[in-house]
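The following block contains the structure, expressed as structure tokens.
A single protein chain has been removed from this complex, and every other one stays in its place.
Labels for the chains are A, B and C, by order of writing; each one numbers its residues from 1.
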Amino acid sequence: MKRRAILAAALCLVFALSLAACNGGSAPGGTPAGGGDAGGGDAAWTNGGVVPDREYILVGWAAPMSGPQSIFMMPTQWVVDMMLDHINNNLGGIEINGRRIPLRVVFADNESNPTTAMAAAERLVTNDRVDILLGTWTPVGTNTASAVAERHQIPTFVFGAPEESWLDGGPYEWAVGMNFNYYNLVRDLVNIWTRVDTNGRVGLVLDTTVDGTVGRDTVTGILDELGGFEVVDPGAFDAATPDFTGIISRLRDEDVQIIYADMNTPNASRFWSQLAEFDFIPRVVTINRGLHYAADVGRLEPNAVGLTYSALWDRNYPFSSSLLGESAYGIAARWEDDHGEHYPYSLGYDVALFDILYDVLTRAGTLERNAVMEAFLTTNIDTVFGNVTVNENRNMRVPALGTQWIEGDRWPLQKSIVSADTFPFVDTNLPIVIPQTTQ
Amino acid sequence: MELFVQSLVSGILLGGLYAAIGVGLSLVFGIMGLTNIAHGSLLILSSFFIMIFVQAFGGSIILAFAITIVLMIAVGVLLQGFLINRVISKGAEPALLVTFGVAIIIWNILEFFFGANFFRLSNPLTGINVVSTRWMIIPATALFNLGISTVVILALHFVIQKTLFGRAIRAAAGNVNAAELMGINTSRTYIYAMCLALATSSVGGLLVGQTFGFFSFSGMGYLIIAFGVVVIGGMGSILGTFLGGIILGVAQLLGGYFFGPGVQTLVGYLTLLVLLTLRPQGLLGNMTRK
Amino acid sequence: MTHKHVLSSAYKLIGIKSGVIVAAIIALALLPLYGSAHAINVGILVFSYLALGQMWNLLAGYSGLVSLGHQAFIGIGAYTLAVVTVSYGGGFFMSFLISIVIAVLFSLVISFPIFKLSGVYFTIGTWIVSESVLMFFRNWRFVNFDAGMNITRAFRIPQENLYLGALALGIVSVALVYFILRSKMGLSLMAMRDNPAAAEVRGVHLYKTKLICFLIASTFITITGVLLYMNIAFVMPGPAFGIDWAVSMVFIVVIGGIGTIEGPIIGAAIYVFLRQFLFNFPGMSLIILGSIAVIVILVAPKGIMGAIHGKFGFELFSVRRKMED
Partner (left out) sequence: MNENMLMTIENLNVSYGDFQALYDVSMQFPKGAIVSIIGANGAGKSTLLNAVLGINKPHSGKVTFQGQDITGKRTSTIVSKGVSLSPEGSSVFEDMTVYENLVVGAFLPSARKKKKERMEYVYKLFPALKEKASQRATFLSGGQRQMLAIARALMSDPKLLICDEISLGLAPVVVGDIYNSILEVNEKMGLTIVLVEQEVKRSLDYSDISYVLVKGSVVMGGPSDELDEAAVKDAYFGINQFA
């Protein structure tokens, strides 16, 4: 009996001590891109703690590096390496407390899941003791990081979700966003519809996700305001829907000539081929969220030329990165040369991120939290999204313009901005191509 | 009224595809009583293999499909021989975790190579409608799915019921010791059963790849459909799986017709539960592993 | 129920080991004082997953109920918290109370269909129930469909309080299983697991015993769900009812050692520390986790505690009834 009691004691105490051992941040906190160890000092950091004394600025990025949303991260590593090289080597780092020290980024994979996203953000703040926290892509990334921001009072910058969904958890004291506004997004899509002569009957094919839900209320509101449109709504469908027979039959019977759909890529592909099967292709087919990536859209059957949706960035924006001084078009072309495929729209967000980070840290001149937050809130900078400032909701509103897939010169399909009313800086309302409609 | 008929017909056609997804699992589930969580990921793995070989061998999908079947049989030998056979006698829970582990490993390796992009297998029959009236539209692709699925299931049923190989598998399922006493090496029989299951799942992989398209992680979505179909049909009953597929397909689409598109999938699952509680061993279930 | 013989041996047993265990609990309870923010954060996860694993162990390890559907209860706990705090502005204590009521009712309702099934059918049946609940929540306007809800009230909870709550849950879960197994019901549980037919013959009300365990485990998992989401603070139907909760429960119990009380303790610690360590391999973490699960099963099918028990016969919480030697 004695021997067992001792073994039991050992088991329990080892267990307790190993938990306490986390105190020293023993596990190396992530592999920060651009080298450098994140062990850092040991000051208690929970709330209002002192900045750990280390020779570099550490930015923690909780992002979907695996799972369905990891597609947003396609250009990220390329942009991070380019920008860190530019900031740390060409510009010799950022001046903090009078000395120019390098900027480093440490990633934590949120696996496209809120449970892991919270653990990732918490780890970056408490274990890696980052100076600034980033949380990206859909509310899974933005809202969990913003919650950690409030909990640990750490300056946090989030982007890649509808402004309305992010603010559902707000208002935030310690989180600043760079998100598109869903009202503007839908406003531009409706603008496309007004420029095509149709019978004004709009069929809604919206799933039950955040975009579908927010989209339904927004579009019905706008269409009522405008008048001259009639909404046909067969009801929200579940993302796991195997078949659109019922919905398409309803739309066909109601002689709908405009479809406003919001669904993920597999459903978009299934919906588009079933429309063809029912040979019911209206004059305007808008499928939001599922048509972002040229490689995926290229695999739609039949050909996806003419489909419209809202693109969240486009290399044809007449702007350039303040940090690199290079135009949006140039950066996108360079990415395409390096990767041999159509550029992803998230490239714009990643470049804008570093423009903003560099500007904020330079203006703050210190890593003290309140100063950094103040710098974030007074941001006014030109980047690949044009001029970016912070609105009363602490969000830097970026455009989401009506776009159409058309025959491409360099790639089979190419994006063309057909409606930019909600964003004055882009005046190119290119002609709208009608898909091979059956009406 | 037209939509009702259309939903019913589309439901049956969709049911054919569901049966093809479930049939491989029915074999493994019925023979070894293995709750194979990796079934969905393995199915999607076969879709990826077909896609790779289509690109590699200049677009002939039949050749790519043939090579995929051979490759999936090799995967079956490795998976069953070196992994599952060692764990299957240790009880249900370890086998459950091993197949969970395999499922996670497969979809993450796929994601490592193919990222989170969406893929689709081309289907020469797209756009052709066999029937295209006001009343009803039957796309050739859907009919193809039902046809192929019926052929595969009847063939598998024949192999299992009528051939010595099939009887040996059923013997191993009925009573392991008695089968060994017949000179049947049950471990090797499990490997054959898994290979047969993965070969038939490749059919599911082809049809899913053409109809819905796939990501590296869409396996789990199809796993729940496979389990539902197998459980309705009755564990280990191949014809039961076909019936289960049809019932699930029709239940979903009629559910959508009566209660709106949002609850299509929900009605499917509720139908599964009701049928399960009415007949716990499934409609045609007889071969329960001793 | 208080059989004299059982209690007397229990007291003697407790006498020897309790000092050790209580010391460990005190050390853990004081962690917020000397531990770092990271340690507290990891502690919340370890003890929450311990509670989940211990309850799944009660079901699969001791009652022969292998469930793949108990993520439904985590989701129910999460949404109770979200609805009570966001829609009705209620407090956390209110959320816990209501979640218990809902959990008991829901587990009672689904026990009718589910208990008709046995073996692999039961396992699949529970998963289908959980998927149905997921589909229901994803198509329910009141909870904002699939868009999810932000539990803003949970943003500013001090981590120390969450840690102590989780610690309490973990300890109670271990104690609960320990005393259930030491009770008369524990005897019938073991009889039921080892030979259901024989147990039935000897008057063990199979249905009642299974139902009680099912209710206890389901309710406890729901409460743990509430606490987990006080930490996660953003609930979406997909992840809240996701199969990865079931994966983690199976991993913790099977790797730790199924059918042992110490198993889930070790399993939960390993699971959480491993997930934390794997943050250093972004994008690769799940492959490594899956491979470790497979390797450990091949090496030690009975799990770590199973192996230790096999070799050294060491049991921290032994539930054997020993003769008075």
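Note that contacts are C-beta pairs under 8 Å (C-beta built on N, C-alpha and C of every residue); 3 or more make two chains touch, one makes a residue touch a chain.
Bear in mind that the values here come from a model prediction, so they are computed numbers and not experimental data.
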Could you run through the displayed chains and say which ones the absent chain touches? B
For the full complex, which residue in B:140, B:171, B:223 or B:276 touches the chain that was left out? B:171
Residues on chain B that touch the omitted chain in the whole complex? 164, 167-168, 170-171, 174-175, 177-186, 286-287
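In this section, only the chains that are shown with their structure count from here on.
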The chain pair with the larger count of contacting C-beta pairs, comparing B-C against A-C, is A-C
If you average the CA atoms of chain A and of chain C, how many Å lie between those two points? 35
In whole angstrom, the CA-centroid distance of chain B from chain C equals 32
Any chance you could list the residues of chain B touching two or more other chains? 108, 262-263, 265-266
Chain C residues counted as touching two or more neighbouring chains: 135, 139, 283, 286
Interface residues, chain B side, partner chain C - complex: 29, 33, 35, 83, 86-87, 90-94, 96-98, 100-105, 108-109, 112, 220, 224, 227-228, 231, 235, 262-263, 265-266, 269-270, 272-274, 276-277, 280-281
For chain C, which residues count as touching chain A in their complex? 16-17, 20-21, 23-24, 27-28, 31, 34-43, 45-46, 135, 138-139, 144-150, 152, 154-157, 159, 228, 231-236, 239, 242, 244, 262, 265, 269, 273, 275-277, 279-280, 282-283, 285-286, 312, 314-316
Partner chain B, residues of chain A touching it in the complex: 66-71, 74, 208, 234-238, 240-247, 249-250, 265-266, 269-270, 273, 276-279, 293, 295-296, 299-302
